[in-house]
Structure formats: structure tokens, C-alpha cells
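Only a single protein chain was left out; the remaining protein chains are all shown in position.
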Amino acid sequence: MTENAEKIIEMINVTREYFDTVAVENMNLYIRKGEFVTLLGPSGCGKTTTLRMIAGFEMPTSGKIFLNGKDITHLPPYLRPVNTVFQRYALFPHMNVFDNIAYGLRQKRVAVTYRDEKGREFTRLEKLSHDEIAKKVEKALKMVELEGFERRAIHTLSGGQQQRVAIARAIVNEPQILLLDEPLGALDLKMRKEMQFELKQMHRKLGITFIYVTHDQEEALTMSDTVVVMNDGVIQQIGTPEDIYNQPKNVFVANFIGESNIFSGTMVGKLKVKFAGATFDCVDDFPKNEKVDVVVRPEDIILTEEGEGQLSGKVIDSIFKGIHYEMTVIAGKTEILVQSTQEWPVGSFVGIKVDPENIHIMKKEFYENKFDGYITKRNTVVFGDGEYECDVTQLYPGSTLDDDGYLVLEGGERIDLTDNDVKVTVGLKDIDLADGEEGGGAVGEIISCIYKGDHYQVIVRTRENEEDYVVDTDYLWNEGDIVSVSIDKSKIKMKLKEEAKGKK
Amino acid sequence: MVKKKIFSSLILAFVLLLTYVPILILIIYSFTDSAFVGQWKGFSLALYLRLFSDREIMLIVKDTILLALAAASISTILGTVGAIGIYYSKKRTAKAMSAISNIPMINAEIITAVSLVLLFTMFFGGKSMFSLLSGHVVITIPFVVVSVIPKLKQMDDNLYEAALDLGATPLKALLTVVLPEIIPGIVSGFMLSVTLSLDDYIVTAFTKPNTFSTISTYVYESMNRPATSKLPELRALSAIIFFAILGVALLSAFRKNKQQGDSF
Partner (left out) sequence: MKLRFSRSQLCIPYALFLALFVVLPLVIVFYFALTDKSGNFSLANFSRFFFDPALISTMIVSMAIGAAATIICLLLGYPVAYILARSGWHRKNVLLLLLVMPMWINFVLRINALKEFMQLIGILGKYNFLNTVLGMVYDFLPFMILPLYTTLIKIDKSLLEASADLGATPSTTFLSVTLPLSTPGILSGITMVFMPTMTVYVISDALGLGHVVILGKQIEHYFGSGDNWNMGSTIALVLLLVIFASTFLSNRFKDEESEEKGRALW
């Protein structure tokens, strides 16, 4: 219950849709009283929509929003005890600084209790007096260090000053929550740093909840108590800045926050992970043979003399970045980004060392299998060490196959697809496995079989080129089993490589 | 909120009603052979037949259209060249030119009309087709200029320089690079000129020679001498003009819609 009392904002299953796009999807989030919370994510991730729903400018399509335990989902903005600092300030151009700041106070009605001659008490809603308003405005201006600016017209102010007026206009109303929508986006770097510091100070002084929206990860990490990382309308991770940086929950967060090396790896033993062609000790415990993503921050990679460390490579690029050198090292086929205060000249051979606690391992999420393949003379497709029947007409909408095996396009043009490179995707459930080597397509060994609640996820590795098929199946397989892979013709999705490139 | 919406919608409905009811009634009564609106003598196309066989009205319609096309063509050419000139002039020249160019647009038409009458009587020997055509060019040309200048402003200034850089002469650069960029402005300036010229009464009435009439002056005279006029035939003319405009509007709306649809 006590934890409940602390929550000032709680969003439950909130979804916001526009026509056919989903801006925020099934969001569950609570914010504690007095916290400085930052919603962080790339543009279009739903962070601003979330803020606007808390302000009341937008209503959720479904779900509920609570403020201090009270349902405010459909409360109009002018009845909510929250105030917003807008991205481009939204100062009223026809009013001076004083009138802008006093605007909210002039809307306020406070209950005043009187006693009439007979001693009966009655309360009346009254406007704030001129003196009270003037005093509050003055105090707010002092807070943002703009004393004496009362009579100035908005257009005579610099960007930074307008920013301060916008903040003063919001805090003068003593809101329970201050919402800030990328408020520093329009300022130059120096000004931004200054305002970051001042906002943080202001948060301490006022003691109210700040909800801050930004796409700038550095801003989020330096200012917040809690960071909410969002992408595609979905919360990716909630945590302290340290957590978010040091323990990214998934590849998106690792990638978005700071710079990262992300490797595809496999667990090869207890606390042992193999990536970039070498085996490393690690601290995250995952089952053997599980496919994982490995994240290593560039500053956590230590370069040493050749021969030392777990891996060796060659420096192929080095840029001086002011406080450190940013070097690219190639180890086998893998490029690794390294930040270090010590420079290793381009062309030098180095040893690469990573401490176990700096290797962050996260479970790989598979959605589909992706392969590079090509079309054969017989209009079949070869990928993943196997050859499969497929429907080549999907490469060109409206095309048909003629008797000679040529593809006839919509316009009547005949083309030969032989040796065309294609990108192939196959769903996890669309792959069938059979015992033995006679099944049809590729042949491989089961290297992992994990129970996923209602099915098993199996990884089949081919002998020839070590291609992996990830398969969702209802049957239990044993590791080491040799199986053959077959895929139904209609389940093989292909795209011409050129087109796939063009879309990127 | 809801109340405000209903109130606004009621006003909108009232405005649309006010705009369309008189025209629609006129159109309805164009399909009956009666002397005045309100008298229904059964469906008939007699007014249309009489309109088309009336040589005087047909001549006036033809003259009105020819005048509009001639005035709009002159305005478009002179105005486009002028707009380019203004755009590339020094700031002060450009400002002064635009201010003077705007005068006929903001001025009351009657003042433009009498000023032209004074000019033509003093220096050009009175009213003639020349004074009429000049009058129409004067009232339409500012609209060409204000349609073209925004397109010039939208244009990337480096285009012209790029053309010169690639070896085009200044004139060639203007014709091959600048002109295509401002075509939409020129077209809308021309269309606006045609509409304004067709619509004009006051300047026409003051500057036209006595023997010449446009639809506007003819209808004005008919209205003020109802007894001898052909008001019933004019109902048919109004209906035809309305349907022509409706057709053009629907066509352009359809095309716009389709373009919008395509872009999705």
C-alpha cells in the first residue's frame, strides 16, 4: 500500500492509435512523487504522445491514467494539476513576460472561507488578488533569474530567455507535475548544458515531479533519477541511468544509449561465451548453446601487446576525439570499436582483452530466420546449405511462369532468374524437421533445444557452413541429433537483393 | 465546446444557404417559359432556345470572352516579366514597384475607372477598344504579379546560377530554368485575370466605347430597364454559367483528390 501512495502517475494498459499507426502500445508505467523521470527514445517512439496524454492534450484510445490514484483519463487539460513547458515554448506573442507568467494564476479560483454576522461559515471561490499574482510572478522570475523582465515583449527575448519564461510560466502555478517536452532542443550546446544544470537544481528546490522528454541520451543520463527508454511505442527498459547504461536489457537499449559493440554469440559452457571467434569468461549465466547477443562498451575493451588478451587484431582506423582515441580494430572478420586514452597506431597488431564483468549478455530474440540465397536454373532457391522448391513469381508482383521456366512480367517481358541473389526469410514455425539425412533440404545437428512454455525452440546447425536454423516445434529433440530440414514452398519468402537494398 | 460547434455549424449552413438559394431558384425558373421568377408555366427549354438564337446576346458573350482572354494574355506576359524584374531588382526599387503595382488591387474600382477615363480623354482622344483593354489589363495585372512572385521566392536561387555555371546565357537560363519553376504561378495568374475580367462591371462601364457591351454591362442595363429587357433569357445564361463552373470545379476537385490519393 505504501508503494501505491507514492505513485503520482500511473498508466495502465494505455494505447494510443492514430488512424492505422500505433503511437503508444499497451503502456504500463508508474512514476513516483518527486522523481525526475525522463522518457527517452528516437523520434516517433511515442515519448511525446505519452507526455501529451499525461497533460491531457490527447486521450488514450484505450487504457487508464491515474493521478494520485484518481482516474484522470478523460479529464480536460485545464482541470489537471500539471503544467507543461512546450518544445518551442508556446509563449503568447501578444502578451508581455508578466502577462504570460500571470496567465495561469489569473485562471485560478481559490476557496476562501468567511464567517457572516451570525457566525455561519461559508466558502466562496475567488480570484487571486493583483498583489498576490504580482508577488508570485516576481518570485517565479527570480527563480529563473529574469528579474526586471516583466514588461518586456516576448519577441525581444533571446531563445534562452524565452525558455526561462516558459519554465516560470509553468512553475508559478505550483503544479504537482512539471512536464517538459524536449525543452532544450532549440538551444545551442553551451546554453543547453547550462539549462540542464539549472533544471536539475530547480527540481531539487521545488521538490515536485518532473517528467522530461528527450531524444538526447546524454541529457537523459545526466539529469534523471529514472530513465524510461522507449521504441516503437513500447517501453524497452525502465531504470536508473547507471542501470540503463551498464545493464541494457536488450540490443535496442544498448545501441541507443552510448556506443556499443554488439556481437552475435553462443554460450559454449558454464559462464563461457564465444563471440568474434574467441571464447570469453562472463558473469551472466545462460544455458549452454543458447544463441545470445553480446554487448561490450567501446571503453571497456582493453588493447594490449600482441599475443596478450583473448583475441588479437589489427588497428585499421584511429580518430582523436578530444578526451580519447576512437579506434577500429579488425579481429578475423569482426570489426570492434575501441575507445582508449592510449593510441595504438593504425596498422599495429594488438591483443584484445575484455574483463568478464564488462561483457553484457542478453538473450537473442528470434522472430524469423534470415538467409542470403540465390535462384537456380530449375527455379529453386539455395540458402542455408540446402536447396528448396519455391515460388519465384513473388519476386515480381503480377508475374507468371511460362512452360520454359522463364518469368513473364506483368508487362509481358520474359526474364531468366538464374543466379539472381535473394534475401530469404522463413518463420520459426514454418520449418519442419525430420530424423536422418533424407528429409530434403539442409542437413544439420541439433545444437540446442530450449523449452519455451508451450513449445521447444530448436537450433539446427549445418555441417558445411555452420548455418543456423531456428525452429519452433512441438517435439522434443536431443542435442546432437542429426536432422534434415524441409520447408513448405509457400512459406519461403523472398526478395530480390537489389530491391531489399533499395528499401533500406 | 459542443455548443460552440453547433452554433458555428448553423452559421455555416446559413451562409451556404444565403449563397446558393438565389442562384438555384434562378436556375429552376430557367426551365420554364415565364416572364418572371415565381411564375411556373411547366417545364420548357424555350428560354435556352431563345438565348442561343439571340444574336445580340451571343455576340456579347463572345465579345466578353474574347476581351477577357486578350486582357489576361497581355497581363500575364507583362506581369510575369514584371514580376521577374521586381524579384531581381534592388530591395528599394522592388519595394516601390510592388507598392505601386498593388494600387489597382487595393483601390476602389470606381477610382481606377474615373482616373482612366480622365487619362484617355486627355491624352488618347476618349474611349475606345484600346481604353477598355487597357482598363482590364490595369485591374488584372497586379494579380498576375502577386501570383508569380511567391513562386520566385520559393525557387532555389542557386538554380539560375547553376544554369549560368553550366554555360547558359542569362536569357536562356531564365527561359529554361526559372520559367518552368514559376509556371504554376503564371497559370493561376492567367486564370485569375480571366475571372476578374469576366466579372468586371465598373471599369468596363467607364472605359468601353458606347457601341460595345459585355455581359456585366448588358445585365446591369437590363436590370434597370426591366420592361424592355431579356431578363428571362438571362436566367438561362446564368444557369449555363453556373453549370459550366460547377463542371470545372468538380473536375479540378476530382483531379486534386486523385493526385492526393496517388501520393499516398
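Residue numbering begins at 1 within each chain, and the chains themselves are lettered A and B in the order written.
Note that a residue touches a chain if its C-beta (ideal position, glycine included) is under 8 Å from a C-beta of that chain, and two chains touch if they have at least 3 such contacts.
This is a predicted model, so every value here is computed, not measured.
**Q** If the full complex is used, which shown chains touch the chain that is missing here?
**A** Hidden chain contacts in the full assembly come out as A, B.
**Q** Contacts of chain B with the missing chain: which residues?
**A** 1, 4, 7-9, 11-12, 14-16, 18-23, 25-26, 29, 36-38, 78-79, 81-82, 84-86, 88-90, 93, 97, 100-101, 103-104, 106-112, 114-119, 122, 134, 137-138, 141, 145, 169-171, 174, 195, 198-202, 206, 215-217, 219-220, 222-224, 231, 234-235, 237-238, 241-242, 245-246, 249, 253, 256, 260
**Q** At which residues does chain A meet the chain that is not included here?
**A** Residues in contact with the chain left out: 55-57, 76-79, 82-84, 86-88, 90-94, 103-104, 107-108, 153-156, 158-159, 162, 169-170, 173.
Quick note on the criterion: only the chains that are shown with their structure count from here on.
**Q** How many Å are there between the centre of chain A and the centre of chain B, using C-alpha atoms for each centre?
**A** 56
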